[in-house]
Each structure stands twice: as structure tokens, then as C-alpha cells.
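This is the structure I have questions about; it appears just below.
A single protein chain has been omitted from the complex, and every remaining protein chain is retained in its original position.
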Amino acid sequence: MPGNSFGHTFRITTFGESHGPAIGVVIDGCPAGLELDLDFVQHELDRRRPGQSAIVTQRQEADRVEMLSGVFEGKTTGMPLALLIRNEDAKSKDYSHIADKYRPSHADFTYHAKYGHRDYRGGGRSSARETATRVAAGAVAKLLLKKNGISVTAWVSRVGDIILDKTHDQLDLSQIEATPVRCPDLQIAEQMETLIRQVRREGDTVGGVVSCVVQGCPPGLGEPVFDRLHADLGKAMLSINACKGFEIGDGFDSVTMRGSQHNDAFFSDEDGTVRTRTNHSGGVQGGISNGMEIVFRAAFKPVATIVQAQESVNETGDAVQVEGKGRHDPCVLPRAVPIVEAMAALVLADHLLRNKTVKFNNNGWKD
Amino acid sequence: MPGNSFGHTFRITTFGESHGPAIGVVIDGCPAGLELDLDFVQHELDRRRPGQSAIVTQRQEADRVEMLSGVFEGKTTGMPLALLIRNEDAKSKDYSHIADKYRPSHADFTYHAKYGHRDYRGGGRSSARETATRVAAGAVAKLLLKKNGISVTAWVSRVGDIILDKTHDQLDLSQIEATPVRCPDLQIAEQMETLIRQVRREGDTVGGVVSCVVQGCPPGLGEPVFDRLHADLGKAMLSINACKGFEIGDGFDSVTMRGSQHNDAFFSDEDGTVRTRTNHSGGVQGGISNGMEIVFRAAFKPVATIVQAQESVNETGDAVQVEGKGRHDPCVLPRAVPIVEAMAALVLADHLLRNKTVKFNNNGWKD
Amino acid sequence: MPGNSFGHTFRITTFGESHGPAIGVVIDGCPAGLELDLDFVQHELDRRRPGQSAIVTQRQEADRVEMLSGVFEGKTTGMPLALLIRNEDAKSKDYSHIADKYRPSHADFTYHAKYGHRDYRGGGRSSARETATRVAAGAVAKLLLKKNGISVTAWVSRVGDIILDKTHDQLDLSQIEATPVRCPDLQIAEQMETLIRQVRREGDTVGGVVSCVVQGCPPGLGEPVFDRLHADLGKAMLSINACKGFEIGDGFDSVTMRGSQHNDAFFSDEDGTVRTRTNHSGGVQGGISNGMEIVFRAAFKPVATIVQAQESVNETGDAVQVEGKGRHDPCVLPRAVPIVEAMAALVLADHLLRNKTVKFNNNGWKD
Partner (left out) sequence: MPGNSFGHTFRITTFGESHGPAIGVVIDGCPAGLELDLDFVQHELDRRRPGQSAIVTQRQEADRVEMLSGVFEGKTTGMPLALLIRNEDAKSKDYSHIADKYRPSHADFTYHAKYGHRDYRGGGRSSARETATRVAAGAVAKLLLKKNGISVTAWVSRVGDIILDKTHDQLDLSQIEATPVRCPDLQIAEQMETLIRQVRREGDTVGGVVSCVVQGCPPGLGEPVFDRLHADLGKAMLSINACKGFEIGDGFDSVTMRGSQHNDAFFSDEDGTVRTRTNHSGGVQGGISNGMEIVFRAAFKPVATIVQAQESVNETGDAVQVEGKGRHDPCVLPRAVPIVEAMAALVLADHLLRNKTVKFNNNGWKD
């Protein structure tokens, strides 16, 4: 069972390497009748695009998306949607000097150990370039979710030691795109940007945290017992390059709490909707959404590509020095924001569809 | 696509409710020829069993496992292994008082919202009783891993504010089973046990952290790009009842580090094996194991069942009070240890098998 | 990827050997709210049961089914349904004489070649005993289909040279169960029964054809391009022991026709429903049901177990003689009828559910 597909009912399969001819994604299972706004897909890709600001990698890629199938007269037909992005700025010469070297904390060694040979140009398939196809597919998922009143919003809540210690309802989320760093608190965003610039000058990199909130999600999404909604969200986040941690609701902080503090009391609001007074659970209970906002965070380690010289070995086991020369991000966080949103949207779209078959009414389902 | 299966090539499907006739698991894909030590499976179940010590739930279940298929003359045949555990102490009367009430932070409300009706007895399928079948299947996975030199070891590294701040190589892991709390540092274990007893007296519950180390794992396990080894480990942990967070290697702590600090330098050891000088990555790079020890942690919230009275609503939306009467755990951590190990073993066994088909040699695979 | 599961959304996993403790099936994905009539499940099992008449195997199995999970207060809960059948009349001594011999046209040799060792008792998992679990699961599928107005009916249309050359609308399908041979034309049934008795006296076996009609199926079931409805039906039939051929609609006879003869002209009936004047397609066009009756046939070879002595080899390759001693069917056709129905019902239930997610309406799917 290969690992380049994600989702069950809204299912994507991605392909492509950093320096090959193209990257792309096939979405299978998108329902028919969805108005497919290709400009929105492009807009989402532009948010992830390299070269979009001074604090991200300067690789030049227009990332123009081409829709190859599955849309007729502006609407999805229920057939697979194939989206293609040509690689334009694939400078292979940047990488020849590391053809037989294992860059520390990259996938060079593990891919070689697993497959026997590898496309070393820009990391091949292990490059974060692959995430562009996730963003394209996630944009389609967002269009489907939007029709169902569901939105997904992420932002940078931490870079190194600089922390934005506010919840989404204490923030003006419309300010996320106001700065290149994608932190909605503009003062903290400035501090983060300053830190990223400083780290870049040092030829180094820095990690951080992306926070995400899903709004408008109805109760009922998620499946017992393995495909819990937050388990699938966790896998989705951890599958993003450089992500090393995931937590939902109070997450790791919940371990210091008592049950009497952590439990979210139910009440009926003025509309008769069952809600909880607090949301320590982060919108998911028993693995299934409870109608509250879904709140989670993903931790990203510092990018492995640094300019400083590092100790390593080559394919024959000899000690070598590795120096970063390719264009890279000093901090992956700003560009991780649309990727986190995309992966969350893919999980929610999948569970939205999966939830269509779980309840039977006595009249059957004659259409 | 229903959610009661886990894994692709070593694949399990579980069934059963807390107060139904039985729970069980079918393992499909276990290779033929494995000596199946049923006593070991029972031993693992005994580690998870309720009533095993004074600090866990006093529900009485022998959890005797019966092997129904897939073994002949002591060895697996390649056919599905079905393992059955009868429920013995299913006291339904304990739960009638909450038949139409939603217990805070349980799955009562979300299951009802999703399915329209539910087995309210002891939480039905959302009960942690279901995890016994994971432990049974995980024990078989451990037997397979053992034949390949791989072991999985977990312990309690935090209960509430009491933290065991040592890594596995600073600990005597043989002491894990020495105390009912399953923390290998006996002094800290005692503090943890004291805290758990105090919390229980208060009719409350407390959370914590389980740490886990996988030893002997060869390089090459894990699949690009979605089924990264740590993404599957993360999903596995987050699918366990009460788990709200997961991190691998330095995890959330890595966000404050620079790339130059976090990167793990490669070197060749005396045997010519490629290793890393540090292990900030936690044994996984690019989603694939690198031959170092795999190190991760899972955060568990305090158990939702508390004795104290809580505000809630019933199925018709009326305000009600809920009081815990069933037997439950004041702290899930000690019993979570074998569950964490089982889920990790299932992920590793699956990826061990998946890794058999990825590399082609020029002689083909004529058997 | 192991092979003991079938279906995607209505998904079954079966386990168990002919002479092990039990056989069983887990159904995952059955919608919540279905009234589960366990008597009907038992009734279907009784139709397949050995020993039910003089022309089938005389192995004595009550085939009592036990429901272990997934039902509460008479209705499905959306959780996995586990159904268990204990083996009662497992006479292992019948098989010791062929422990190391490969019976011709059985799976003895292929299982040994594949797995290295095998449960030789009664053929182990390769025994048709396994089909009891399909019938149990198929009965649940039939209950779901019935609520949606869909029925599945099979009968024996050929035994050896004796052919029932009538279509379902020329037959009184209520007479299928009137004779042990399950052919609704009572005169032809008598001829078939006579042939089966004669073949049994000769210590031999004979093959035949089962015909099946699905009535009440709405248009729209089936998926492009690989999971066509008839492709999944074909796989379902061919997965039954001894089935060697499948055809839908005019099947192999269609090859002699011209397109102008074979095409089914559309018209609107008095209710405005689109129908076809003929049904050469057998109710499926482009892989998707068109609302007409689905008509297919499955060919079964003569059972491999015969009393006559046969040439063969043993596990070490020595020439040996094999003689049938176990109890077996002289003709599998009568007992194949409920199995064919069960497998067809499983395919239809799966596609019924899969079809719930393919079309989007502009209001979204807010529940």
C-alpha cells in the first residue's frame, strides 16, 4: 500500500518532484455540481508560493495551476479532478555538489536507505515543493466546505521564543494576511519578522507553531474508533514537512488539569442548540465533532537547510562537510499557514462525505 | 468508509461495546509461520486489565482471550487471526440513570448527534474497554516485531504536575512494571501514586504523559508523503481515548531551537553504520525511520468520568445534573502504557510489511 | 493488503477455518437505525446449511449465529456488527489421511506454495464453509436493501446438461425454495435432482449455473471507471468457491449480435420514468445501474472432492493416490443460491451507500 494518497471518500493522490517536469494532484470523490472557482485555487497557491515576500525562499515559481479534468461548464462532474503545476525554476545545478551527500535532518539518507537510489535534486519528492499540490487540493476542499458553512483559518502563533498567547476569539483573524509572517497581532508579527530576518542573516533557521480554528462545523464528523476526527487531523498535520507535534483543545496543557476543570459542561442555548460552556476539548469529543469550534496547533521544527557548514557522511560512509547553497526558507511558518489550512480542509471534506452514510431513516434512502 | 480498521498490510478490525456480549479483533495480513505465543497475548491484556491495582478502575474483568482462527500447530497460517474477549462484569444497571443524559466531555452527545441513537451502557463503543482489543492485536504485532529485533517500550513520564524529566537512556526501563503507576523512576512513581490516590479521594481525575521508545528499528520504515512513520504513530496515539496531543523527538520544544542546534549530524560508527550524533529528530527523518531510536510522547487529558456533580443537558435539551457512579479510573495513565505500546507496535508491524515491496533488485523477485 | 475484506463503505471482514473453533464476520459501515432481524439472518444461514436435504453434504452443522456487537434495542447503532458461528461437527480425523497430500483441483497445493504450511483439516480456510459468514453478512445487507425497495433473487438455471432456458419474468420465482435443487421450474428441478443423485451414486460431481435478478434497484449505483457495478458483481461471484465464469445481460451471447440488435432503446413510461424497451444490457450501462432489472449468471465447475481415486503428489513431490472420504456435495449449485444472493446483496449495499456522496446540491448538506 503506497503512501501518496490521503483521505477515503474525498481522496487525493499527489505526484511530482522538486526538480522534475511537474507536480500535481488527482482528487477523486469530489461530489458533482460544485462550482469550481479556479481563481480561488490559484489564490491559495499564491499564498504558499515561494518568492512571495522577503522572508521566504527566493526560488521563483509562478505555480500556475492547470485543471485537466473533472469540470464541465464550470461545475464538477463527479469525475476525478486533476490539477497540474509545471516546475519552472528547477535549477539542478544548485544541487550537484550534494548528489552523494546526506544533508543532516533531511530525507537524503532515509530515502537512500529505503529505495536504493534517489532523485537528489532539491530533495526530489521529499522537498516541501510537494505541498503545493496539497494546497491546490485543499482549495477545492475549502470550496466544498464553504457550501456547507464551514471555514478553516490558520495563523502563526509562535516563532522561536516569540509567542502570540491569545485564542482565536481574542484576535482579529482578518489581519492574518496583513503581514508576510501571517500572525494576526501586528505588533507580535513585527517581532516575529525581525527574528526571522535576524536568523536568516545568521545563515540559520527557526521553528514555530501554527494555530488553526475550524468554524461552522456541525456535530457528527469523525468516525469511531480509529478514524477519530482529531486523529485524522493529527496525521494530516504530522504529514507536513517539518511538523513534529500536534495537539487539540488544551492538548499538552490538559495534563495538569483535573477532570472537574477540563470537562466542558453542556447547556442549551437560546436556539435550543446543545453547546458547551467551555471548549477545553477543542470541538471534538469521542473523536467526533460536537458543533463547537475545532481548535488545534501544529509544531514545526527549524528548517533543516542552513547555510552554516555541517558534519555529515556521503553514500559510501565517508565523513564530509555539507553547506546549504540552495534557496530556502529561514522559517517555514508563514508558508505553512496555507498548508495547514489545506490539510485540515481535506480532513473535514473527507469526514463530511463519510458522514453521509452513517444514519438510516426508516424511509430508506430512495432518491 | 467506516473507521473500525487500522493499518494497511498488517490490518486490524475491532468490534464490541463495553456492556455487550463480547469485544474482539480480526487481524488480517499477519504473515504465515509466526509462532503465536498466546500466553504473551494474555500477559499483555493483563497489563491493561481493570482491577489490577488499587489506583485503577475496580471493574472486574478477567479479559480471557480466545483465539478463533488463523493458527495451526502453534503457528500463524497467513489467514485472519480472530481474538475474542467475553465481557463478564457488564453491570448495565450502573448506567440506567444516565440513559438520556449527556455526560460532559464524553461521547454521549456526539454519538447521539451522529447516529440518532446509542448504546448508553458504559459508553457503549466509546468506552475505553475497546482498547483491550488493540492490546491483544498489538501483542501479536509485538511478536512479529520481536522476530525482527524491534521492541516497543512505554512508561508514564508525567501525572499532573509531577514530571519525570529523564530520557530513556537515563532510566532503568526494567523498573516500569515495578510499580502500579508504571513510571520507572521509583521515587517519582511514588509521588505520582500519591497524587492519583489524592485525586481519587476528591472524586476527581488527572491527566499525564506517556513516553515511548522503539528500539532496533531498521532504517527505511515509513512511506512518503502522507503515510510518514510519525504521522501514522501520531494518528495511532490520538485514536486512543483521552489522548489530546502527540510529539516526536523534540516535538513542541523544537520550535525554540535554531536549525543549527536541532539538526542531527551524521557519522559512520565503528561498524560502518550511519548514525546521528544527536537524536532531536526522534528517529524519523522525512517520514522514514533512520535507524536511531524512535522517541515520542502522548498527552492524555484527565478522564471525563468524575464523581462530582456536573451541569449538563439530556437528549431533549433540558438542563440536568450528572454524577459519576460507574467504576472508573482516577488517572488513565498506568493503563495507557500497554495501549500506547500496542498501537505503536501495530504501526511498526504495518510499515515493516509495507517496506517489503518498495525496492526492486535486478534479479526480480522470483521466489 | 490482505484479502479477507470485501466492500468499501459497507465493508465485511471474515475469518475462520473449516475445522477451527469458529467462523465469523465483522460488518463495518452498516448505517445506524436499521432494525436487525436476527431470525432472518438465521433463516438465510439455514438455506446454505449443510445437511438440509438428501442432495447436499451430510456434515451436521446447526450454524447458529450469535450477534456479538453493534445492535442495541433491536437496531443497529452504526458500530461494527460481529456475527459468530461455532463449528460443531469438525471431524478432524476425516482428514488426517490427506495431511500431506495435494487433492487435485483443491487449494492444498497453492496454499502450501504460498504460505509454507497450511491447516489441512477440511481444507482449512479454503473450504466453502467460509461462505456461511458471507451469507450471514449478506442477510444484513438484504435487510438494508429491503428498506430501500431492492430485492435479490437467485436460482439454479443449469445442472450439467439440464438447462432452464427461461428468463426470470417467465418463471414463478416463488417456487425456488419448493425443491431442494432450487430451480423454480418444478419439472426441470426434478430432472436436475435425478442427475445429481445419479452423479453422487457414481462418486462423482457435476457443475452448473446460478442465475440472479436484482429488482427495485434505482438508477445510479456503480462507480466509474474501475468499480463498475457489474465489475464488482463479477468479482463477488468469482470469489465464491468453484465459480469459474460470470456474465451480465446477454453476456457471452452478445458477441454474436449487431449493435443495432443489442442496443436497448430508451422510452418514457406512463409515469415519466425513463426505461428501456429491451434489457440486453442486464440493467447496467457504463458500469452504472439504469433502473431496469439487473440480470446476471455465474458458472460453477463440478466440486473437486470426488470419491473416485485420483493421481496426485504429496508435499515432498512423491506420486500418491487421493480418495475422497469427507462428506461433500455432489453438486454445489443448490447451496450456491443463497451465497450468490448474499454476495450480490453485499455489492449492492456497498454501492447504495457509496452513491450517497456523489452529488452535491446547491444548499450543501447541512444536516
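As written, the chains take the letters A, B and C, and residue 1 is the first residue of each chain.
Convention: a residue touches a chain if its C-beta (ideal position, glycine included) is under 8 Å from a C-beta of that chain, and two chains touch if they have at least 3 such contacts.
Just so it is clear, the structure is predicted and the values come from calculations on it, not from any experiment.
When the whole complex is considered, the residue among C:Lys75, C:Lys146 or C:Lys301 that touches the unshown chain is C:Lys301. Contact between chain C and the unshown chain involves residues 1-6, 8-9, 14, 102, 104-107, 109-111, 113-116, 125-126, 130, 158-161, 199, 202, 204-209, 219-220, 222-228, 230-232, 234-239, 244-252, 254-268, 272, 274, 276-277, 280-282, 284-291, 299-306, 308, 310-313, 317-319, 354-355, 358-359. Where chain B meets the omitted chain, the residues involved are 1, 9, 29, 31-34, 76, 78-79, 144, 147-149, 218, 220, 224, 352-354, 356-362, 364-367. Touch with the hidden chain on the side of chain A covers residues 1-5, 8-9, 11, 13-17, 20-24, 26, 28-29, 32-33, 66-70, 72-73, 75, 77-82, 84, 114-119, 124-125.
The working rule: only the chains that are shown with their structure count from here on.
When every chain is represented by the mean of its C-alpha atoms, the one lying closest to the mean of all protein C-alpha atoms is B. Taking each chain's centre as the mean of its C-alpha atoms, chain B lies 38 Å from chain C. Here the CA centre of chain A is 26 Å from the CA centre of chain B. Chain C has residues 1, 9, 29, 32-33, 78-79 in contact with two or more other chains.
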